[in-house]
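What you see is the complex with one protein chain gone and the rest in place.
Let's look at chain A:
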């Protein structure tokens, strides 16, 4: 069970924080340009987005994911992607009412991501927002935020596939 990465995206769609917690073993290294190919496939009465994979390497593009997600959704009034599932990973997104987006890339069997996302929101509101020298919407460079986030990830990983919530 593993959590691969955590991303925090601000209101404007800019990436303000990234943590690569666990990188799957990489056999090759390549540079890609965006957008990545997206393939839609119907599956169990849901529309599943199968990420186009090139040579086994994938990359996220948070702003495009949200913009595309809202338009792809068959539901009216959709606000974006909450979860993207593939064979090798699950991307979970949580959007706050203030427009901040927290995204966690994890092993598909990892449970407890919902409560982890809310925990990350608490950590953000504590160690980023309450730091008077942190400017809103800017990249988060707060040591306490890093430390507490890593601690939360460890707790979530230990809970494994039987953790609280999903």
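We adopt the following convention: contacts are C-beta pairs under 8 Å (C-beta built on N, C-alpha and C of every residue); 3 or more make two chains touch, one makes a residue touch a chain; residues count from 1.
Please note the rule applied: contacts and distances are computed from a predicted model.
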Matching the hidden chain's UniProt record against "Trafficking protein particle complex subunit 3-like protein", "Electron transfer flavoprotein subunit beta", "UDP-Glycosyltransferase superfamily protein" or "Ubiquinone biosynthesis O-methyltransferase, mitochondrial" returns "Trafficking protein particle complex subunit 3-like protein"
Note that chain A touches the chain not displayed via residues 11, 13, 66-67, 77, 79-80, 95-100, 118-119, 121-127, 129-130, 136, 144, 147-148, 151
